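Yeah, one chain of the complex is gone here, protein chain that is, but the others are all in their spots.
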Amino acid sequence: MIKNRREFYQKLGFALLRLSLGMVILILVIIFIDIISKGSGIISWKFLTQAPREGMTEGGIFPAIVGTFYVTLITAFVAVPLGMGCAIYLNEYAYAGKLTRIIRMAIRNLSGVPSIVYGLFGVALFVEMLNFGTGILAAGLTLGLMTLPWTITASEEALKSVPKSYREGSLALGATKWQAIRTNVLPYAVPGMLTGTILGLSRAAGETAPILFTGAAFFLPDLPKSLSDQFMALPYHLYIMATQHHDIEGVRPIAYGTALVLIVFVFLMNLTGVIVRYRLRKAKKE
Amino acid sequence: MHKHKIKEKVIYCFFLFNGLVVILALIGIFILLLKNALPAFKDIKVGEFLFSANWNPTSYYKEVYGILAMVVSTFIVTLGALVIAVPLGIGTAAYLSDVASPRVREIAKPVVEMLAGIPSVVIGFLGIVLVGPMVAKLTGAYNGLNALNGSVLLAVMALPTIISLSEDALVSVPKSFHEASLALGANRWQTLIFVRIPAASSGILAACMLGMGRAIGETMTVLMATGNAPAMPESFTDSIRTMTATIAIELGEVAYNTTHYYALFVIGLVLFIITFIINMVADIVLENYKKKTSY
Partner (left out) sequence: MKMMKYLAMAAAALLFAGGPGRAEMLQIKGSDTLINLVQRLSEAYMQKNPGQKIAVTGGGSGTGIAALVNGKCDIANASRLMKKNEVAQAGAAGIDPVQVVVAVDGLSLIVNANNGVDGLTMDQIGKIYRGEVKNWSQVGGRDMPITLYGRQSNSGTYDFMMEVVLKGDYSPKMNQMNGNAQIVAAIKNDPSGIGYVGVSYVKDASGIKVLKVAQNVNAVYASPLNIDEVNSGVYPVSRPLNQYLSADASQAVRDFIAFELSPEGQRIVEEEGFFALPQAYKDYNKKSGF
């Protein structure tokens, strides 16, 4: 009897846990179904390659796609080399001391800083103090800084996947530390570092708050031509289409289409990162 | 040989510099926020700023800067999010670590990662078109743009953090605990509830704190989906305006270097300090947990 009751509680408990997971999956499924079912109708070659027309009630979202691409490029410029450098320092050079602890603490804290605070910082430093004005450069640098903690973590993971023996072998043959890193660590780690950082960049591509005041524009007739030009961006475009356009109900299909393109954009980047990481982990195990 | 040594030293310094950049960035953010925030207090009394619930920089009469209502709003919407996300998150984590077959885990991991990858502006958009109307129907309100709507959406955003970190905590509970419990005749459910979750509790706590930090700092979702009424909220069906939304709404309008501009940086500074404290505490809790489980 008692045993049965225990069994019953276990069954009930596990069922509840299973339900939790079911709910989480359900949330994702609902999000996808809603956006795909209402967004895919408008997606066409024209939607992807044309500029908005007629007060953004017609046409496509091409400038927003290009703008997001450009900004992500600048973000990569800041976050990838710095992130790789920091990861190399932490994984190859640093000793387990106070400085290392502080650096790791700083990384975790940076990743917890709210995105709107990065926006404030971007306005104060890049737009105001360094006088870059609002544009691709200011927005990209702001996002780059925000992405840094993620690219560091991703790069470290790639470095860790290179077996210790590779380094030791090289050092034993009389190579200097840098030579060992350059010839026996980096060649194996760099592809993983680069693609791993794409995960971080994909998040930056979807961010809105940091670019609100550092360069995103409501509507521009032309693609940006220089780093100091303002730009349209997918997440910002979705924001205005959902809340600020003069006919938000009329442009709802465009908003859904933009949301779909944004999600696909982010997930394509994500997928690349995940696949590469999966391969790395597998390689490490072997 | 000597030349080599110098070169090595230079390279070392280069990478050290890269490592130091993160510290510089963190300190830089703090200093710049502080530098732009302090001038606000030339015109605003600190006491009024912290304890007045009235924020009206464009008042017809006299500008007032009090952040109490938006701090309370931020915490209310976060609290609501945690009430939803914590049980759901820990339950999912426990299922993945203790019950699920490897195949289910293979499916669940990418699901959680994909959830984390959905941009906040998309969640906010769904708050307007999908969740908001549902919230309105459920609560009988005419308008779903309120704190409850924000809480539901923020829960979705905090879930991935809570799930993956809680799962990490559960997985790292030493096997011996588990085996001892089973040997004493407990079944798997009892072991999970009375042995494994308590053993992982500090790790799970840290996970929830980081999820909370995420919710407090989230901007676009609450900006789009909570109605942004600046009044002190009285219930979950009230429209609210958080600290993050206030910055997002007003930073675009202010002329640079005015009291209003500086006041927005003070809000930013307060947000920075709150999230910093949460992260630090979570960090310490997690550090201790790792020490405890690494035997």
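Residue numbering begins at 1 within each chain, and the chains themselves are lettered A and B in the order written.
In this section, a contact is a pair of C-beta atoms (placed from the backbone, for glycine too) under 8 Å apart; a residue touches a chain by one contact, two chains touch by 3 or more.
Source: prediction; values computed, not measured.
Peer 1: From the list B:Gly211, B:Pro230 or B:Gly268, which touches the chain that is not on show?
Peer 2: Of the candidates B:Gly211, B:Pro230 or B:Gly268, B:Pro230 is in touch with the missing chain.
Peer 1: Take the complete complex as the reference. Which residues in chain B touch the chain that isn't displayed?
Peer 2: The list for chain B reads 54, 56-61, 69, 133, 136, 142-143, 145, 223-224, 227-232, 239, 241, 249-250, 252-256, 258.
Peer 1: Contact with the hidden chain only, please: which chain A residues?
Peer 2: Within chain A, the residues touching the omitted chain are 53-56, 70, 73-74, 76-77, 80-81, 133-134, 136, 190, 194, 217-222, 224-230, 240, 243-249.
Just so it is clear, only the chains that are shown with their structure count from here on.
Peer 1: Which residues of chain B touch chain A in their complex?
Peer 2: Answer in residue numbers: 4, 7-8, 11-12, 14-23, 25-26, 28-29, 32-33, 35-36, 87-92, 94-96, 98-100, 104, 108, 110-115, 117-122, 124-126, 128-130, 156, 159, 163, 187-190, 192-193, 210, 213-214, 216-220, 224, 244, 247-248, 251-252, 256, 264-265, 268, 271-272, 275-276, 278-280, 283.
Peer 1: Hey, which residues of chain A end up touching chain B in the complex?
Peer 2: Going by the criterion above, the answer is residues 6-7, 9-10, 13-14, 16-21, 23-25, 27-28, 30-31, 34-35, 82, 84-86, 88-90, 92-94, 99, 102-103, 105-110, 112-121, 123-125, 128-129, 145, 148-149, 152, 176-178, 202-203, 205-209, 212-213, 235-236, 238-239, 242-243, 252, 255, 259, 262-263, 266-267, 270, 274.
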